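For reference, the structure discussed in these notes is given below.
Of the protein chains in this complex, all but one are displayed in their positions.
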Amino acid sequence: MKQHKIKLGVSLYSFSTEFISDQLDLEGVLKRANEMGYKGVEIVAAQMVPEYPYPSDEWLEYFAGLLKKYDLEPVCWSAYIDMGTRSDRDLTREEIIQCTVNDLIYAKKAGFPLVRTQHAISPEIFRAMISWCKRLDMKLAIEMHHPHHFDVPLWQEYFSVMRGEGKGVLGFVPDFSIFQYRPHQLFLNQAIELGFRSDRLAAVVDNHQTGVPKETAIESDFSAVEREITTEIYEKFNRPARVEQLQEYLDCIFYIHGKFYYLPDDRHDPCVPYEAILTTLRDGGYEGYIASEYEGHHFDADIDSVIQLQRYVAMNNRILNEQEA
Amino acid sequence: MKQHKIKLGVSLYSFSTEFISDQLDLEGVLKRANEMGYKGVEIVAAQMVPEYPYPSDEWLEYFAGLLKKYDLEPVCWSAYIDMGTRSDRDLTREEIIQCTVNDLIYAKKAGFPLVRTQHAISPEIFRAMISWCKRLDMKLAIEMHHPHHFDVPLWQEYFSVMRGEGKGVLGFVPDFSIFQYRPHQLFLNQAIELGFRSDRLAAVVDNHQTGVPKETAIESDFSAVEREITTEIYEKFNRPARVEQLQEYLDCIFYIHGKFYYLPDDRHDPCVPYEAILTTLRDGGYEGYIASEYEGHHFDADIDSVIQLQRYVAMNNRILNEQEA
Amino acid sequence: MDFQAYNKILICDDEVVNVRVDSVTIGYEFKIKYPSYRGVFLSCIEALDFYVDGRKLDKNTIIFYLNGKQFLLEELPELFKEYWFISDKATIRVIDPNGIAAGPHEVRVFMRHRVPYTGYFGEYLVLDSDESKTLTVSDQQEVSL
Partner (left out) sequence: MDFQAYNKILICDDEVVNVRVDSVTIGYEFKIKYPSYRGVFLSCIEALDFYVDGRKLDKNTIIFYLNGKQFLLEELPELFKEYWFISDKATIRVIDPNGIAAGPHEVRVFMRHRVPYTGYFGEYLVLDSDESKTLTVSDQQEVSL
């Protein structure tokens, strides 16, 4: 049994299917997280905060009370930089500052020590948040999500801010979507439902994995839908991030999104290299939370999130506790 | 004692001072109207309807209940055409239709048979409202307010709609501001407060009344404020409407705004020719409501509206009941 | 192909209801939700079309109700401060003095909407949500917002 201090939490976003279909309300989601044995939780504010983006103090207090009631630890308040909100222009510096400061304040009031923000915040504004974070005693971390990856020049700027003046209060949240190397089962099911012949789809996936160029993978009799989805497979699963890079930037990781889409069993994710990722984090000494972040609800509303999360936790524990690097 | 069927009502707008200073809420205003002996009332929706411009059915029912409670008759629901709402352009046809239909519906739900609208509705849209009025069994009337008057070409178009296809459902609401021929006392007080020397001001008012041209009335030692206010007096009180015109368009009058600004006693308005107006209406056979419409609150928040309204009612009754044409 | 599963929530199962003012029919209405896992400002809606029984509705006969307010469809792209919470239903009122006849009707909704946080390398992801559902008309009860 390997020693480690990694904690498994859950992003309430994993219960999107149940939440958006009104099977579970926010309290129901928290109750479910607790019943499943989770302690640390993340909330996507734009999803589950009914008064968002301007929640009242009353609501924030009510929410802090709910977390206490279900014995949950507030770990991460997830905010967006909705840069493309307006039809006529991107958000301005002042608008980004306003929403980011708001989220820091809401998070603090609800008891969260960390706000997840996004790539579009810009290095200049990210830096400008340092004084707010220090005054409020809050941490702010940018999520690194596919299609971004470590080698995007913007991220090198972010890392230098995190390691410089922002040290201790500014960090990042890798999302394992950056490591996904092949389409997941729900994606494939959807492709077939949209008309992709299953044998051709299997061939495309195989060709993509073995390095056959897209032009060759697209056969002459492919329909428009088949061409489009083949292109999506080639563009989306281009594996830009290397697992070793997690080790390289470990000092900047405040929190982690354990992204997964569909687990056929409780041992192995066929699309994201969890074995390599988790042993790298463990052996590198990561001591924070990994949030279970189930995202199959983007593709199929009939999957039971609880079963997926149970498989996910089992898989993580198996790898973390048993597997050699 | 002259016979007539003119009724004196009140626009709740007359209680603006009390309402906006929170001395009276809507219920307080209704109670006061009832205590003063009024029966018919008008509400300026944008002023006193808290959920405006989208009042709920619940609120409209509550309001209808309040009117019943204070034994008041709903006479006129006053709507605006807020043509200049947007910074970038005027309202579109669709926007004007939307707000006008809304007001017809809200008014009906609250028990009002008539909606006051405004000059900017346009003859085309005014005409388009006929079918809505007929279906909803509602009347719609445009207020004629200073600086408009009977001879504005637009109004000749409106009259032809009212007398044509709109007969019976489309009409107008003359506001006696169109007859005002000299500045009222509160205007003069304000001018003095702003720095107009009182002897010079008196001379200007006198010159204006006796037909001395503005250029002569503005003396060489006038300050900027004195010049500006002199210009305002000459431009504003240019008496474009003739009282006889009321008689000419009597068939189109659905309702009347008895506009006044300050009554020094209960016998005579020094600025609006009430004697001529009221005897013309009476002898012409007008049988509808004249709303007491006190507007001194635009100039002085320390005037007691109740006293002004009491003087107004007494003056009207005196003229209507005693005065020969 | 992300987000596709959320399209299923676009048209709500609520019945279509005729809208009357006293006894006067002024139209009918049904309900929709924002097809995503999260809320956005209405300005993210780039196009919104409605079809009933195969016929495209005139946009000037449609009123969009949300947050206690009314909007015309043309206003939606400008409403950058009007948030559509993911659990809130918007009411789509169709102004039509004939109302809608009893029985089933096919309602189709096409919404083109921008995912506002997706501009990783410049372009935002714009989704087309195009759903149809057969809705029943309730028994002509008196209902209005």
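Each chain gets a letter, A, B and C, in the order it is written, and its residues are counted from 1.
Simple rule for what comes next: a residue touches a chain if its C-beta (ideal position, glycine included) is under 8 Å from a C-beta of that chain, and two chains touch if they have at least 3 such contacts.
Being a predicted model, the structure only gives us computed values, none of them experimental.
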Omitted-chain contact residue, chosen from C:Leu79, C:Ile95, C:Met111 or C:Val137: C:Leu79
From A:Met36, A:Ala64 or A:Ile105, residue that would touch the chain that is not displayed: A:Ile105
Option from B:Gly84, B:Gly195, B:Pro213 or B:Pro264 whose C-beta touches the chain left out: B:Gly84
Full-complex contact with the absent chain, from B:Val75, B:Ile229 or B:Ala291: B:Ile229
Hidden partner interface residues of chain C, rising order: 69, 71, 75, 78-82
Residues in chain A touching the chain absent from view: 51, 54, 56-57, 94-95, 98, 101-102, 105, 108-109, 135-137
Interface with the unshown chain - residue positions in chain B: 13, 16-17, 19-22, 44, 46-47, 50, 52-53, 80-87, 90, 118-120, 145, 147-148, 187, 190-191, 194, 229, 232, 297-301
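Just so we're on the same page, only the chains that are shown with their structure count from here on.
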Centroid distance [mean C-alpha coordinates] between chain C and chain B, Å: 40
Length of the line joining the C-alpha centres of chain A and chain B, rounded to whole Å: 61
Centroid spacing, where centroids are CA-atom means, of chain A and chain C in whole angstrom: 30
